[in-house]
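Sharing a structure, written as structure tokens. Questions coming.
With one protein chain removed, the remaining protein chains of the complex are shown where they sit.
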Amino acid sequence: MDIDKIKGLDEKERELFKYDLEIKKIGSRNFLSPLTKDKKIYKSQMVPENERVLAFIDKSVVDTLKSKGVDIPSFEKAGPRENLFFEPGETVSAIVTCGGICPGLNAVIRGIVVMNHYRYNNQRTLGVSYGYAGLVKELGYEVKYLNPANVENTQLRSGTMIGTSRGDQDPVKMVDRLVELGVNILYTIGGDGTQRGAMAIIGEIQKRNLKISVVGIPKTIDNDINYIERSFGTETAFSEACSSIDSAYTEATSIHNGIGIVKLMGRESGFIAANATLATNQIDFCLIPEMEFRMTGEGGFLDLVEKRLKKKKYCVIVVAEGAGQEFVSDPQNLKYDASGNVKLGDIGVFIKDKIGSYLKAKGVEHSVKYIDPSYIIRSCPPTPNDSIFCSQLAQMAVHAGMTGRTGMVVGYVNGQFIHIPMELATSKRKKIDINGQLWLSVLEETGQPPVI
Amino acid sequence: MDIDKIKGLDEKERELFKYDLEIKKIGSRNFLSPLTKDKKIYKSQMVPENERVLAFIDKSVVDTLKSKGVDIPSFEKAGPRENLFFEPGETVSAIVTCGGICPGLNAVIRGIVVMNHYRYNNQRTLGVSYGYAGLVKELGYEVKYLNPANVENTQLRSGTMIGTSRGDQDPVKMVDRLVELGVNILYTIGGDGTQRGAMAIIGEIQKRNLKISVVGIPKTIDNDINYIERSFGTETAFSEACSSIDSAYTEATSIHNGIGIVKLMGRESGFIAANATLATNQIDFCLIPEMEFRMTGEGGFLDLVEKRLKKKKYCVIVVAEGAGQEFVSDPQNLKYDASGNVKLGDIGVFIKDKIGSYLKAKGVEHSVKYIDPSYIIRSCPPTPNDSIFCSQLAQMAVHAGMTGRTGMVVGYVNGQFIHIPMELATSKRKKIDINGQLWLSVLEETGQPPVI
Amino acid sequence: MDIDKIKGLDEKERELFKYDLEIKKIGSRNFLSPLTKDKKIYKSQMVPENERVLAFIDKSVVDTLKSKGVDIPSFEKAGPRENLFFEPGETVSAIVTCGGICPGLNAVIRGIVVMNHYRYNNQRTLGVSYGYAGLVKELGYEVKYLNPANVENTQLRSGTMIGTSRGDQDPVKMVDRLVELGVNILYTIGGDGTQRGAMAIIGEIQKRNLKISVVGIPKTIDNDINYIERSFGTETAFSEACSSIDSAYTEATSIHNGIGIVKLMGRESGFIAANATLATNQIDFCLIPEMEFRMTGEGGFLDLVEKRLKKKKYCVIVVAEGAGQEFVSDPQNLKYDASGNVKLGDIGVFIKDKIGSYLKAKGVEHSVKYIDPSYIIRSCPPTPNDSIFCSQLAQMAVHAGMTGRTGMVVGYVNGQFIHIPMELATSKRKKIDINGQLWLSVLEETGQPPVI
Partner (left out) sequence: MDIDKIKGLDEKERELFKYDLEIKKIGSRNFLSPLTKDKKIYKSQMVPENERVLAFIDKSVVDTLKSKGVDIPSFEKAGPRENLFFEPGETVSAIVTCGGICPGLNAVIRGIVVMNHYRYNNQRTLGVSYGYAGLVKELGYEVKYLNPANVENTQLRSGTMIGTSRGDQDPVKMVDRLVELGVNILYTIGGDGTQRGAMAIIGEIQKRNLKISVVGIPKTIDNDINYIERSFGTETAFSEACSSIDSAYTEATSIHNGIGIVKLMGRESGFIAANATLATNQIDFCLIPEMEFRMTGEGGFLDLVEKRLKKKKYCVIVVAEGAGQEFVSDPQNLKYDASGNVKLGDIGVFIKDKIGSYLKAKGVEHSVKYIDPSYIIRSCPPTPNDSIFCSQLAQMAVHAGMTGRTGMVVGYVNGQFIHIPMELATSKRKKIDINGQLWLSVLEETGQPPVI
């Protein structure tokens, strides 16, 4: 059946049909989980081996598929299984954190250690130093054993207690190291680059026919990993950003015709900017990468700012770092960082300068205060709600790892933890749906027109 | 078809079939929404009049229903509709807040005012003083007009800017007052008692054949309203509770055999206690109303505390106020407050005393530190994430109200805003599913046995 | 000269003349400080050996003394000295924390460790476990070496990383242990009971003619140690109390005739209550141990509350735990805790009940919300300003210890760090001067009459 011929599906919905949503396992031994055997949890809390969760829940979509005789796609549900592939008590795990830091990394690390130690009786959990670099023996970084004592309260601090780094490493060398260390399960905490690195490791593992599982925990402060409704750290980031916005608001409202501008993280997706806008209720304009906007002309951004200023005597603007890149970077001449990310042009300073010169030319007395909190919003401790999410991600990851599942990341869809194939998770960046609920709320809150 | 005969459904699933999930409207005029007319949002953001969202997403449930030929129940999706019943620009709204205060009340109030003023051009939004009492004219409380200026930044403070009170009032008098004030839509922000009061008002409205809509916004810091996955203020409450837990942890770990006990809100449902436990990762035992536990005997609570103390030299306990009521209140002789809630026995002090005397009798030197943050966790400003939720609840409520929908509350299921009939929302209290994901996470995190 | 005959001096001023304000040293070897030798600081930052700071600065007092030919009393100035008694690089220190925990304890501990390690090159600093109990060998607590690595970032957490306990121990046993451990300097961090314990240790040291210094760092969350203008942790405590007050204010202003009551620490001195009152600007009445007040009668407390309620429709009250003890405890029948402190009657609950019954009897509809943050205000991390103070106290203590000074605590008078003999520091409790600036500010802020 040609899914592209079914009417009433949007691009996102079609996309799912292109992927195999089954999760691979590296083998089929059967150890009984100590969770039920030792009665650590209720037996009824175990998840049936093949339970799945619907990917779509809007009735119109469901009905369309039904009428065409197509099954609704579904994801494997996360959670503890009765039968394990790896032997509880004997399994060796390793944890690696890659890329930029993100609130909650230590909470995830701690969670994995505690789950291994207390719930699956595995006393050996290794912390790999400084990202994938720590898996390359010749670079000389040490590996340290983690246990409940040395991870205690680390969840209260941001950063990563085991260190991180950017960039790829040779999968051959990394698998050599995993073998040398006797690792059974590798937990890769990182963004899409990291998970692509994990897939390379898996490729090498398969080549050697090893019984090593690789389970990913998606980390993206921008909340832009595909099919991960919610990412740890994003809530913390936009919560922390609220102080910067309040500062900009306070500056702007303390002077005549004050304009406050805050630049926030968000390379390709504006979740932090949009959520911070909704959380503060102090924003007049929110600019994100997903939207296009004109600077000049009637109804262009500068014109709208001037009008808002005339009406309210102040104006507060949030701009995601990836917004309006056409104004500040030359597509012919892009530069990249060690992780392979494009170096962005500085849209915040651009907007600040343009507003200043525009209003000056118009003879409008004003004052612009520009705030760029930069790393501040990612190097703070996780909010309690994020902390919970980290604990649960860690629990789900260890449950999955112990069953021998591999090549998957722990995802979150329709309010449920699920398993997502790494291929799907890394297939493309998740973005704010300009037609969806979140952006609707932003438009309604700010009163900015949908088309600028 | 007899739903009770279908196998594979749990009680919660069966329950849904007993209710009519359609939402009533008070009439059928058709004003074009200014949201599309004035291009305030993208046209594609409008929700189709009859869009619905599946109530169940576990594939096993869906398949069971399908195999029996039963349709999956669904809820009406919330959001802006193209056609309105009330005339934009002319509609008069009133807002009332009832019961105990809850973080985010002002954010919801502000949200309704801003939506009316800017999005639907309605300049008249009334704040009813001190709950339903403010709708009884003879009590003499004033009604005040709310506008964007006088609600500005109120979202940054907790409490309710319009005041609240407990208890019922005469629906006849309240409807008299609504008519006198020319109110078209009444927004009732409160718990199940408040929404039952709203149903009484609706009954009186129907009796008089009036065209007044009543739309509820569920408020329950305990997160215990049926079919409301998430309630505003709960995240703030458990986030704020984390400081108290950290205090108890700090006290307990600073002395030899220190025991920290924190009592948290949670009359019939332990969501605050369970979430705070997961968020802090500092808890040894979490006691909630949904679980039974023995105090004495091998494997009883006191025995478990002693063992944990012996192992770790400290122990930190969270107890929800409604837990273990069989130990502290006489079912023959219950007392009630003005809202009709049972006055609970003090389980926190009970546990504190019992642990003290038990360990003393055993000759175990120790020190117990007891913390009861009480109102502290509900009278703080909303977390940014709660604040967003409040803004969105307000948006959804006004969208629903303007279409003439009535007798419903704004709900949240499977990650989506929906409309829920007041009957269903007030049918019973939502509780933590002892077999579900949240409690599983708590057991895994604390290591407490499922049966105590 | 009979100081009591000089007019114009108040009791506090006279008192100083009764004490020898010279600080004792245990001997007179002369090692050159590495601070100047290794050029770790500017030479000009060294404090002259005998520099002193005036105890009185009001010109009227100074003039009175001058006219009588009496010298103005002065305290020895704290700070680094050029000549040391103990050999840098070879000195062994021990740190003990006693009594209840207080914000900043870890910052002081860390400060001493860092000063020893980096500035005086002393690699051996011992942490005594669980207070004076840890100095009694037979109790079996271990002693652990502290170094910059294992104290890193501990200043960010409250509590005490080395543990604490209440009560006295046998000085003979404690000195035995100091000798066994080879300790040269003992730093005693604690309140007046702790410093009296330190004097007992010094007595035993003198008896044996040992060369061990004992330097105290005053710890009193109530800020009630004599001649210590400012105590670490007090600012944190009253800062943290502000949230509780804001909660009480929020509760009180959200209901009709709401009354919020907050009970705060302050056994004999009301510094926390008074400062929190000034910091929040939300308080109508502040009750402290230093003031007497009537409950009943015209102009009594209940009457004043009723009048304030009539005027403002809400009322917020702060009461220090030691206020109004005549109402709640029987002087004939006092009870004591392990530290020898009187167990206080619960004035908070008393006031709450009395207000309730008084207003009920008067037919005044109202609602009382009572908040007792208890340990919450002492088990939180130090404010940055407190943290600075802790770092400086630690620096001053180590400077003093290395010179062989003993029997002294580090004090703070007229904005300067000084040395105070333990006898003077423990001679009596410092209280709020009812005629002084702080209480004046409270009366002006709250508008409560000076006499109730």
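We just call them A, B and C in the order they show up, numbering each chain from 1.
Everything below uses one rule, namely that a residue touches a chain if its C-beta (ideal position, glycine included) is under 8 Å from a C-beta of that chain, and two chains touch if they have at least 3 such contacts.
Quick caveat: nothing in here was measured; it's all calculated off a predicted structure.
**Q** Thinking of the whole complex, not just what is shown, which of C:Asp168, C:Glu229 or C:Asp303 touches the missing chain?
**A** That would be C:Glu229, which touches the missing chain.
**Q** Please pick, from A:Asp246, A:Asp303 or A:Glu423, the residue that touches the omitted chain in the full complex.
**A** Touching the chain that is not displayed is residue A:Asp246.
**Q** Looking at the full complex, which residue from C:Glu51, C:Asp346 or C:Glu423 touches the chain that isn't shown here?
**A** Final answer for the missing-chain contact: C:Glu51.
**Q** For a quick check of understanding: of C:Asn257, C:Gln392, C:Thr406 or C:Thr426, which residue touches the chain that isn't displayed?
**A** C:Gln392
**Q** By the contact criterion defined above, which parts of chain A meet the unshown chain? Give residue numbers in ascending order.
**A** Within chain A, the residues that touch the unshown chain are 101, 130, 133, 141, 157-160, 163-165, 243-244, 246-248, 250-251, 253-256, 369-376, 379-380.
**Q** Take the complete complex as the reference. Which residues in chain C touch the chain that isn't displayed?
**A** These residues of chain C touch the chain that is not shown: 35, 39-42, 44-45, 48, 51-54, 57-60, 62, 72, 74, 77, 79-80, 107, 110-111, 114-115, 118-119, 153, 155, 229, 235, 238-239, 242, 275-276, 278-282, 383-385, 387-388, 391-392, 395, 414-417, 434-437, 439-441, 443-445, 447, 449-451.
To be clear about the criterion, only the chains that are shown with their structure count from here on.
**Q** Could you work out how far the Cα centre of chain B sits from that of chain C, in whole Å?
**A** Measuring from centre to centre gives 43 Å for this pair.
**Q** Would you mind listing the residues of chain A that make contact with two or more other chains?
**A** If we look for residues of chain A contacting two or more partner chains, we find 153.
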